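Shown here: the complex without one of its protein chains, the others still in place.
After this line comes chain A, so read on.
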C-alpha cells in the first residue's frame, strides 16, 4: 500500500464557508503570542521519541546509539564477549528521560540483537514487523476507548535505523528484503556502518550503488519524496537524499586531538573523529534525526504509517491479509461473512508466505 499524505494546508478541506481574502490586522493584536503559548505547553508536556536500530551484530549499533545521545544508553557494548550470540531474534527496549536546556525528551531505543545472525535468516524481519505493529495496535486501542486518556503514551517506532555492512559492493538480499518490507510500515534510515573500513572513494561508489538499488526496487526510505510539501522542503530533502545512506562511525571514547577532547576511534594509523565531517558523516545523521527532522519523523509516523495501519485494521473483515503481529480481539459478534479464522496468539510469526506483506 502506498502511503499517501495530503499536505496539511489548512485551506484544503473546509466544508462550507466561502474563501475570503486574508485580512491584515490594522494594528497589533497579539495573535503571534500563540506560538509562545505552544512552546510553553510543549516544554511542559515533554517530548517522546522512539528509535529502533536494526542490523547484524558487530556493526556497532549500540555504540552508535550511545554516540547519538552522548550517554550510556546501553549498559554493555560490543565488548561483552561473554554474551553468547543469541539463538533467536530478541527485541530489547530501554527508555530514558534526557533533558537539555529545559526540554525533556523521553527516549526509547529498541535494539535487535540476533538479526541476520543465524544460518537461515528466513523471515527474521517478522518479529520486528510484529513489534512495530504491536505498538500501532496499542495506540489504536487507546484511541478507540470511550474514556480516553488526556495524552495517549506514544510508543510507536518513529524511526528505524538500518545498518548496512560495509561490503563495498551493493545491497545484499537480506538488506533488500528487510528494506522493502519495512519502508512501508515505518520510516527507515539506512546507514553504512563501520565506515572507517572504506576509503572516501569506496564510500561514494558504495553509496551510489545503494541509491541505484533503492531506486530500481522502488524502496522509499526517509525522507520520502512523496511527502515533500513545498519547494523549500524539496530542496532541503533532496540534499539529504543525495547523501543517504550516511557513512557513519560510532565511538564513545574520548581522545585528545590537537588539544581538544573529541569522540573518536583510535587506531595505529590515526584517530577517526566521529564529529568531523571529513572523516565520517555522523553529524549529518545526528542532525537529521535530532536537530531538524525529529518532529517530521513523528508526524509522518502518526499521519501516514499509523493511519495506514488503522485503515487496514478496521477493514479486517474484508479479508485483507493479516501481517505478523496481528492481535486478535474478542471475537466479532455480528457474524460478518468472513470465514472463521483460527485465533492467533499475539506475535507468533506465521508460516504462510503469501501473507507476508503487511497490511
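As a working rule, contacts are C-beta pairs under 8 Å (C-beta built on N, C-alpha and C of every residue); 3 or more make two chains touch, one makes a residue touch a chain; residues count from 1.
Definition applied: contacts and distances are computed from a predicted model.
Of the candidates "Septin-10 isoform X1", "Geranylgeranyl transferase type-2 subunit beta", "HBAD protein" or "Auxin-responsive protein", the chain left out of this view carries the UniProt protein name "Septin-10 isoform X1". In the complete complex, the residue from A:116, A:130 or A:190 that touches the missing chain is A:130. For chain A, the list of residues touching the undisplayed chain reads 6-10, 12-15, 17, 20-35, 37-48, 68-73, 88-106, 108, 120, 122-124, 126-127, 130-131, 135, 138, 140-141, 144-151, 153, 155, 229, 263, 286-287, 290-296, 299, 303, 307, 310-311, 314-315, 317, 329-330, 332-334, 336, 347-349, 351.
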